[in-house]
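The complex is shown incomplete by one protein chain, all other protein chains being positioned as in the whole.
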Amino acid sequence: MSRAPSRAVTRATVLLPTLLALVAEAAWTAVVAGLLAAFAFRDPAVGIGATLLAALAGLVAARVIGPRLGDRWPWTAVLLALASGLLGWLAAAEVRSVVAARGIDGAGEALLANPGGWMTGAAFVRGIAQSRIPADPHAIGTALGIGVPGLALMAVLGGMVADPARSRFLADAQAGVLVFLVAGILALALSRQTLLGSGSGLDWRRNPAWLALLAMLLAGVAVAAVSASLVVGPVIVTVLGVAVPSLLLVGLVVGFDRRSLRILVASMAVALLVAAVLRAMGARPSPEAQIPGIGVTTPGDPNAVAPLAIGVLVIVLLAATIAILVLARLWMRRPRAAEDDLLETRWIDHGEVSEQPRTGRRRRGIRFGRPAPADAVAAYRALIEELASRPRVRREPGETPAEHAGRLRRSGVGALSLDLLAADYGLVRYGGVTLTGAEDRRAIGRAARLRRRLVAAVGGAPTPGAGAAREPERPGDAGTPGEAPGARARYRVG
Amino acid sequence: MAVRVIAALVLVVVGSALDVPIAIVLGVVTLMLEVVNAVWARLGLRDVRYTRRLAGRRTPWGGEIPMTVEVWNRRRLPIAWLRADDEATAGVTVRERQLVDGTEPGIEVLRNAWTLRPWERVVRRFHVGADRRGVFMLGPVDLTMGDPFARRVAFEQRPETDTFLVWPRTVPTTEIEPPDRWGDLDRARRGLAEDPSRFAGVRPYAPGDSMRRLHARTSARLGRPMTKRFEPSREREVLIALDVQTIDGPAWEAGFGSDEVESLYVVAASIVRSLEARHVAFGLLAAGYTGAETRFATVPVSSSPGQAQRALDLLARLSSHASAPFERLLTMAARTVHPGTTVLVLTARDPRPFAGALRRLERLGAAVVIVACGRDAAREAARARAAGFTSRRAAMDAHWESAERLVIAP
Partner (left out) sequence: MADIAPAPADAVAIDVAGRRLWDDLRRAVGRAVVGGDETVRLVTIALLADGHVLLEDVPGTGKTLLARAIARALDLATARIQGTPDLLPSDVTGASLFEPAGLRFVQGPVFTNILLVDEVNRATPRTQSALLEAMQERQVSIEGTTHRLPDPFVVLATQNPVEFEGTFALPQAQLDRFLLRARIGYPDDIGERRIARRHQDAADPLDTIEPVIDRGRLLAVRDRVRTVRVADEVEAYLVAVVRATREHRDVDLGGSPRATVALYRSAQAAAVLAGRAFVTPDDVKGVAGPVLAHRLVVDLDRSLHGATAEAVVDSILAAVPVPPIAEG
């Protein structure tokens, strides 16, 4: 690959967070434009495409014209934003026809014909705000931080509008909100990575696994949110509907104290106020929402837009992920500078098996899957593996089998039979001795007894010294502690 | 986080109550982002291994030590970002990175960040040095990690530290005094003890002579016991007594001129290198702090391999201000110095205040040579001569950072 395309790919990956931020900005301005249109009981004339164009124009203006104008740029920006708003307003055919027919006299009517069109001016301004390359995570974070409660408020206000404007607005807004969230979160994540990486050697393009995880999580979160919006509302209303009267009843029976009474009165006042406002706006709660459990939807029901929203979301997410992955892939293929390779080496290392963190569940699974130990060595290994998950009795990495057995014996948890088992293991593995069948069977029996005993000891509260006294030992195996008694017995036998 | 969770729950409840699904969507998304963040925080940095390795523990001034920093993501999930802020003593330089300011004064930070795939292990190579001599430390390290949405999620400080020494600069040096050649050896000009390796003839046996000293062949030839004689030991032994104080006055309140002190250390280090090159047995004494509990820093006289390293290590550690009066150091030296040793006094001050201690050394059989350093070296050397001591003047051909040669002349 030549150097020029690789530079283009690099530039594209750097531009990506900014573009996503613009999409997010365009989405929320489109939602607000839709709300304004709903208030005017008109169809929205400005969609996400128009606001995105305006935001892009703002970005281009800020980067191209801004630096050249110097101090004059703020005033120019205001004028350009107004011009952008004007264009958005004039985008509606009704506005154009009113203006053409009635001139300045029809200004009020023309304004009401497409009030949302002016939001293209806001999108232009937001384009200027996001004009930093690489993208500024702070600006994106602010947009998300204000956008989430802001859009919630817009949605609540839009919900107060009478149908069919209400349903149309909620349908459009849900898709816009999802685009806003997905593009905004993605832009924030990528811009944070880019900022962190500057001067400290991080490059998110090297980590497609993270990109895939991010896309999966985003998709999961969005699908879960849309699904929850269908299910959670009725459930909460039901819970509240059941709980509030019950609590009121209990309160009336038991009696309210002064504080509770104040809270009750304040809550009722707020409820009355909200109800009055809703009535004044002409809104009415949808009958389906008031009857929980009934999922019948009407064409005007905002719930009907869920599949549409999910579809939009999936398309946006797929497009963004594919674009990112393709760019990252192209970038990874670029010819690297020599010093890059010198500075850093990367490889996948699953590590030593013994080093890997393992969960108890997995260990148990392995044990059950294994056949029963057939000889002394297998019995000892199985026992050690069994004890590995129990800190008090496990063999530490630097501990020899004899030291381990000695420690447990001294602490009162172990028994001499563990010394003997360890000695048998040593005889076979280190000494190359072949044990007789009887010796193997004895070792397997010891291991089984030890397993029960040690597991019980660490599970309950072991009595120091009691274990050693209880464990039956063969007289012939007794030896000096720490001197591998089994080994001595073996030599005596020859 | 709690505020965001509460806000999300409020959104969900309000959205449900008013039948506005968008509010529920916004609330649930916010809530799930917090859940992912909490899950990642719970996983924490448990399965992240961070290792810093220095290829050496010492380097001369201007040199560098290769260093590797290794991170290993020992989990099945990728890590969006991992940042390691290695604290570094002020003055540490890293060729490949610009250090950033730390949270405390005098501390800088070597900042590294990675994005890690599952099980990925990354090794980065650096070269560390320092802009001055001294003891420098890297670590502890602050590890910070991001969740999949790149939000900061876990922090941990790991205490591992690495220390390295930066020796003072050394420059080629002229001889302090012309060598006394004996055979192919470089000898001192005086010596009291006999050197058993230098046979100097025989003499008649005298009562008290060791039987091992009998010269068998001559005794057999002459028919009477003859004893071997040896040359006096003239192995060169040089003890460098470094006067860390550069400004006259009580040691505990005297300040110091940074350049003046560094020049002194460069002279000392250059002399150490020069003595090592000539296989001279030498030691070093100074009244400065080294991080140990004692006030006096000592490298005993020796010609064993590694002696220069020991002396340069000490010079790297020594504080720039004195820990005790120089006279006390010389008094201590008088207790241990061997007769015949040349005591090389490196000072940037008027030597007359400690002339008494120097005379005592001379009375014990040591040869005292005062090497005057610093801006007024010529004047101090003249003062030393006037006080009756052998004196030399140490002068570098430029500022210590760029000098190419050290001349030690009368």
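All chains are identified by letter, namely A and B, in their written order; residue positions are counted from 1 within each chain.
One rule holds for everything that comes next: a residue touches a chain if its C-beta (ideal position, glycine included) is under 8 Å from a C-beta of that chain, and two chains touch if they have at least 3 such contacts.
Computed from a predicted model, the values in this text were never measured in an experiment.
**Q** Specify the residue from the set B:A7, B:L165, B:M226 or B:L318 that touches the hidden chain.
**A** The missing chain is touched by B:L165.
**Q** Which of these touches the unseen chain: B:A200, B:A220 or B:A277?
**A** The missing chain is touched by B:A220.
**Q** For chain A, which residues lie in contact with the unshown chain of the complex?
**A** Listed in rising order, the touching residues are 353-354, 375, 377, 380-381, 384-385, 388, 396-403, 425-426, 428-434, 483-484, 487-488, 491, 494.
**Q** Suppose we count only contacts with the excluded chain; which residues of chain B make the list?
**A** Residues of chain B in contact with the hidden chain: 53, 57, 135, 162-163, 165, 193-194, 196-197, 212, 216-217, 220-221, 290-292, 300, 302, 304-305, 310, 313, 336.
Here, only the chains that are shown with their structure count from here on.
**Q** Rounded to the nearest whole Å, what is the centre-to-centre distance of chain A and chain B, using the mean of the C-alpha atoms as each centre?
**A** 49
**Q** Quick check: in the complex, which residue numbers of chain B touch chain A?
**A** 7, 11-30, 32-33, 36, 46-47, 72, 74-75, 77-81, 83, 96-98, 111-125, 146, 148-151
**Q** Over in the complex, which chain A residues touch chain B? Could you list them?
**A** Per the stated touch rule, the residues are 148-149, 151-152, 155-156, 158-159, 170, 173-174, 177-178, 181, 185, 188-190, 192-193, 196-197, 199-204, 206-210, 213-214, 217, 221-222, 224-226, 228-230, 232-237, 240, 285-286, 289, 302-303, 306, 342-351, 355-357.
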